[in-house]
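Of the protein chains in this complex, one is absent; all others appear in place.
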Amino acid sequence: MTLNNIQLDSNGRLKHFLTTEGLSRDLLLDILDHAESFAGVGDRAVKKVPLLRGKTIVNLFFEPSTRTRTTFELAAKRLSADVLNINYAQSSASKGESLQDTLQTLAAMHCDMFVVRHASSGAAHFIAQHVSPRIRIVNAGDGNHAHPTQAMLDMFTIRRHKPNFSKLKVAIVGDVLHSRVARSEIHALTTLGVNEVRVIAPETLLPTSVESLGVQVFHDLQTGLRDVDVIVMLRLQRERMRSALLPSEHEYFYHYGLTEKKLSAAKDDAIVMHPGPINRGVEIDTHVADGKRSVILQQVSHGIAIRMAVMAMCMGSLADGQEQS
Amino acid sequence: MTLNNIQLDSNGRLKHFLTTEGLSRDLLLDILDHAESFAGVGDRAVKKVPLLRGKTIVNLFFEPSTRTRTTFELAAKRLSADVLNINYAQSSASKGESLQDTLQTLAAMHCDMFVVRHASSGAAHFIAQHVSPRIRIVNAGDGNHAHPTQAMLDMFTIRRHKPNFSKLKVAIVGDVLHSRVARSEIHALTTLGVNEVRVIAPETLLPTSVESLGVQVFHDLQTGLRDVDVIVMLRLQRERMRSALLPSEHEYFYHYGLTEKKLSAAKDDAIVMHPGPINRGVEIDTHVADGKRSVILQQVSHGIAIRMAVMAMCMGSLADGQEQS
Partner (left out) sequence: MTLNNIQLDSNGRLKHFLTTEGLSRDLLLDILDHAESFAGVGDRAVKKVPLLRGKTIVNLFFEPSTRTRTTFELAAKRLSADVLNINYAQSSASKGESLQDTLQTLAAMHCDMFVVRHASSGAAHFIAQHVSPRIRIVNAGDGNHAHPTQAMLDMFTIRRHKPNFSKLKVAIVGDVLHSRVARSEIHALTTLGVNEVRVIAPETLLPTSVESLGVQVFHDLQTGLRDVDVIVMLRLQRERMRSALLPSEHEYFYHYGLTEKKLSAAKDDAIVMHPGPINRGVEIDTHVADGKRSVILQQVSHGIAIRMAVMAMCMGSLADGQEQS
């Protein structure tokens, strides 16, 4: 509870975006509605709006991720903010400065927002709790814990194709145990009132008592996909292979890789999502990834709109009327 | 032919800039004329024009080059574009993502142009053929194949000093075999109707049947320089030494290094060019590099103007009248 409330200001408006857990249905819908208003910006001749002009947004990455950093950098620039990229691993940390001192130093420079990526679960919350109250934090992925902008861009993509969440059956397939994406998706989907959320994975790749999150568990892919409207494939971290949780890529693909044959168990108009980058032939067959059910590249486009929306909302840069629409 | 046509849209206007090969004389002159209009921007108090405001240009570098990246970054910023620098070697590639997936992902983010540097010949063409039709590609050097903006800034520099191409004798000196600059120069010079193009190099540093490109071959520097108006020195890739193509730097300089004495074989008003960075005392004597015949630093300045022109033309951001002038 404490962990979630930190995301809201005293008027219940979004201040930090750390996790989808504990946020209200209305707030999640609000994010989606704002993202709709930004979704067209990428198609304009001038792909910029002046909402965050003169604001300083810091990409504070404790683990490298060109892809995620790029999406946040683009979103910030299209909001006209100034962007600083700090790869913490290469920075003052090597001079022995504490994290707390680094944060206070950046705050003293009048930075406005930190987009935080960290290998440890809870890092974004820790930073939000310890940073100057003027600074906004957006979680760009912390350990196995949360990746809330990825979850929201998936919600956005789902809604574009299937507007009525309450009728949907959604299957999340793969390494749920190590996936911050899966956790954030499950919280968002259940809050948005999806009819049924399923996780499909071998026993070794599921958290203990995953059912307590309100999901149905399947170990067989085809059984789990029966009649679903949405399939969320998770990326298989290949380094997990080494840890003996998995027999081999080949065997994983045989059992849990999404092929056209297995996809036929789902509804005829089911959509296939993947957070990227894709391991073709490991978690997903290349024909499915590039096929007409795949909305993977739409997810990428929507990711910019969602990040613009979240950044603008946290910065309080949207008019009150918009905020409460 | 197919390879070249890909550079033009259905109206014959520049869409991608991949190579000087196969482009018409008029189009090359058009690039030079546009660059003239940008050449003054660097001298203004406010070194910016708003032509590409709200566009996103990605420096997609598969091999590192601070110098080339810097020129494209500056050119893009002076056109008011937003710039993303992606060092592919350090990015998602390490997570096993395919090139094709990386390109599609960047396209889905509504990026407008990729400036591509790659160690493999043909990479820029490959990318232009496989990328979304909305994306423009500028080749910033691919393997031994082409470096067309370097060639065009050299044409620009030549024209500033010697306006009548048809009267000129131009000598290209050095490692033609491995030089993408040399290939792009030769195509540009012959298309622009230069009177004579010479290549001067040891047999081991010339491509087989180089004569088929329309050049005269010389193995002796002083003989080759006789009466030339323009001397283009090529950079000697020191790593070639190891491959036994060359005896030693010392011996190379003795035979092919440009000294004031050897320069005296050329016309009195001959200009000396070099794409940089210079290996002083290897391919060029320091007195020549800094001497009054050298236009090496002018080449650098003109490089910004040429890149601004090519970017603006490929993005279709110049008025129709200008395009056809």
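Per-chain residue numbering starts at 1, and chain names A and B are given in the order in which the chains are listed.
Just so it is clear, a residue touches a chain if its C-beta (ideal position, glycine included) is under 8 Å from a C-beta of that chain, and two chains touch if they have at least 3 such contacts.
Values in this document were obtained by computation on a predicted structure and should not be read as measured data.
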Residue touching the undisplayed chain, where the options are A:S37, A:T56 or A:Q237: A:T56
Sole contact to the chain not displayed, among A:L84, A:V217 or A:A265: A:L84
Touch with the omitted chain, as defined above, among A:E97, A:D227 or A:E251: A:E97
Residue among A:R25, A:R44 or A:H110 touching the omitted chain: A:H110
Those residues of subunit A which, in the complete complex, touch the missing chain: 53-56, 82, 84, 86-87, 90-92, 95-98, 101-102, 104-111
Positions on subunit B contacted by the hidden chain, ascending: 42-48, 64, 66-67, 70-71, 73-74, 77-78, 238, 276-280, 297-298, 300-301, 303-304
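Operating definition for what follows: only the chains that are shown with their structure count from here on.
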Size of the rotation, in steps of 5 degrees, that lays the CA trace of subunit A over subunit B: 120
